[in-house]
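Missing here is one protein chain; the remaining ones are kept as they sit in the complex.
Moving on, here comes chain A:
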Amino acid sequence: MLSPSIKLRLGRSISSRVVPSLQSFPHTQRYYSDRPPTGSFATTPTHPSSSSSSSPSSHETHRMGAGEGRARSVGGAGAGGDRVGRTTHFGFKDIREEEKETLVGSVFSSVASSYDVMNDAMSLGIHRLWKDHFVSKLDPRGGINILDVAGGTGDIALRMLDHARLKHYDRETKVTILDINPNMLSQGQKRMKQTMYWNTPQLSFQLGNAEMLGTPIEVPPQFSSPSIAPNSKKPYLPPLESKPIESESVDLYTIAFGIRNCTHIDKVLEEAYRVLKPGGVFACLEFGKVSVPLLAELYKQYSFNLIPTLGQLLAGDRDSYQYLIESIERFPTQPEFARMISRAGFHLPNSQVARDLGLPSFPKGSATRGDEDVDGAWEDLTLGIASIWTGIKL
């Protein structure tokens, strides 16, 4: 099932790699003018190899040209030396860890502009219901600080703010939209400019790596200087910034459809634990495993046949969506992920502690034999296609 382009990609040496999606098809027509030009990112000292989420961040440096032969400083020097040589998955491919961030980054750069359209097409609009249910279950209220991680286009952030405003007359709740990909973040900025929350203290955008929330990321130059002659194609957007998130500063940490893209999920959970206040809630919305076997097979057929095709048709990028469905398959099962959350130090919603604190509980009975300890720790939506996990820090 692997397309020739992917095989080509893996076969090439690392140092000669350029942006994978561009290189894959010899004569790919690019019709979208808001795609970032390749090789436009400044060379900067790289971060330790452990990385997460999607980003053509400073890691793009080593992509300059075929002939440079610049060794991946990521792999060699740096504090992350202990992680060199470990592999992780990129969809169904096993790749070196340090490559994941890059590859994921390119996925999301190319899908950023048509992200919302693709979401609607793939899930037949049900993703809206999932997100609505997610937000209403969490019930943000009372002027809290929300950190929406991997929240690039601002779907969840907007829903949180609206929920607080409409249900609880709350205009003090603040949302910080954090994403590793500046393209997604810009898309989010554009979206938010159309709402009433723009230019209010309720909203802020941060560039950041979910695995290292305390470390700022270098902002690529075209995102740090605003548009000279703003128009609808390139509106005025304030420069992106990247500030470290302090410990115990967040009341609600949400990550929707983002955690499967992270290289080290346990590190993300640890960072979430660090930045949450005591009593803070961790909430994750992600694709899960379908509970009904017959539907699981149907779902698999649907996703593997239709989604990359849709990606090609609507976003012009089959590979990114191939990656997407493979990453869903590779994500841990619902009970296993609940255990990971528990291991990070959170109290699951089925525990008495969480119930006493007021964390909404999930219906029990979804766990099969062997998983009774995490029964009621997650909620399946649409028969398990998506799932919600929560945890509370004490």
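The rule is simple: a contact is a pair of C-beta atoms (placed from the backbone, for glycine too) under 8 Å apart; a residue touches a chain by one contact, two chains touch by 3 or more; residues count from 1.
One rule holds in what follows: contacts and distances are computed from a predicted model.
**Q** Which of the following names does UniProt give to the chain that is not shown: "Exosome complex component CSL4", "Cytochrome c oxidase assembly factor 6", "Mitochondrial distribution and morphology protein 10" or "Coq4-domain-containing protein"?
**A** "Coq4-domain-containing protein"
**Q** Please identify which residue in A:G91, A:G280, A:P308 or A:P335 touches the non-displayed chain.
**A** Answer from the full complex: A:G280 touches the omitted chain.
**Q** Among A:D148, A:E211, A:E326 or A:E379, exactly one should touch the missing chain; which is it?
**A** Of the candidates A:D148, A:E211, A:E326 or A:E379, A:E379 is in touch with the missing chain.
**Q** Using the touch definition up top, pick the residue from A:R141, A:K190, A:K300 or A:R339 that touches the left-out chain.
**A** Once the missing chain is taken into account, the touching residue is A:R141.
**Q** Even though one chain is hidden, which residues of chain A still touch it in the full complex?
**A** Looking at chain A, the ones touching the missing chain are residues 129, 133, 137, 140-144, 251-252, 276-281, 357-359, 363, 365-366, 379-381, 392.
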